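The structure is given below, and queries will be raised subsequently.
Some chains have been omitted; the remaining ones sit where they do in the full complex.
Every chain is named by a letter (A and B) in the order it is written, and numbering of its residues begins at 1.
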């Protein structure tokens, strides 16, 4: 099948800032994103585990955004400003898609 | 004195406290005793709903008066005042960044609703009544502390830097904080209880009254496990000064609340419960708000203190102590 090169941004961020991240993504004009719940993890600030937790602090989620390479820099710069003061990790990778116009 | 000991041992041997201890110690020993997150959240909503509703019904039965307004004001003042004291004390007792001190202070100005619930159960066992509207007081004490803490955190900074740092950060913060689900469920259930009255309570008592203590046991098993996990992973961030702070600060908050409670003329049980509010430290609403507003502040410090040290202390020896103090002072 003919496929087209796109970029995928993977944002692992704290749940309390998820709304802010979503707002920025929408404002930056991305056509879509999907959020996944994480279970536990470890990083420079130590370990966390969402089992048993009542509040949203101390939970991480992963936001996946598939987007056009042309939009990458703009979206990345915007999101980086939001996420970098917080805990979390942003990675970018290459993906192929079938319907290029959707991203 | 004998009474105090009886009170303390009744509290320590209550199933609720024993289940907390099971969760706490089992976790320190290496077991995994937490409930799934989805259930823990629901139990917390259940507790809010139940105590809010019961508080509202109590007010419906006894009528609204000026005393409620006074109590709400007292709660707000306490919530704003206690962080100032906590901040000062931390400056003396521990070597922390300004922002961490402010963050910890916010937690102690705010309240822990589970400690409130445990306190009201202990009062029931001790045969002491309390004003139903104290639930609403608990709700208004959630937020002023956060505002004061933000002020404390930013005061020391050059204005320009502070502005830059918080640029866009406060966007949506206040609605987030005011509309956080625990406050809304608590206040909403309070209003619903007020509207539905004793008849409404009779309808749903088999859900929110009869099994309440048992549900609390299950929830405290989980809270114990989370507190134990917090101690396990956060202990390395604690200094002797910080631990001492976590043990002493509740009593200072309680004494402030004692004064306020006596001043506005609460019943003995009411004074004790206001002391519990003053003494308790938040671990739901405030941490989430601070991740938004003060991301540089370290959760490993404020969560370990409020959940790992202060919460267990309050639950076990704090509550009976506050009740005893309230009885002596009112007495």
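As a convention for this text, a contact is a pair of C-beta atoms (placed from the backbone, for glycine too) under 8 Å apart; a residue touches a chain by one contact, two chains touch by 3 or more.
The model shown is predicted, which means the values in this text are computed figures rather than measured ones.
Engineer: Formula for the whole complex: give the number of copies of each chain kind, using the labels shown.
Structural biologist: A x3, B x3
Assume only the chains that are shown with their structure count from here on.
Engineer: How far is the middle of subunit A from the middle of subunit B, if each middle is the mean of its Cα atoms, in Å?
Structural biologist: 33
Engineer: Given the complex with subunit A, which residues does subunit B contribute to the contact?
Structural biologist: 32, 34-37, 40-41, 44, 168-169, 171-172, 176, 222-223, 225-226, 229, 233-234, 283-285, 287-292, 295-296, 298-300, 303
Engineer: Residues of subunit A touching subunit B in their complex?
Structural biologist: Contacts found on subunit A: 14, 16-17, 19-20, 45-47, 49-59, 82, 85-87.
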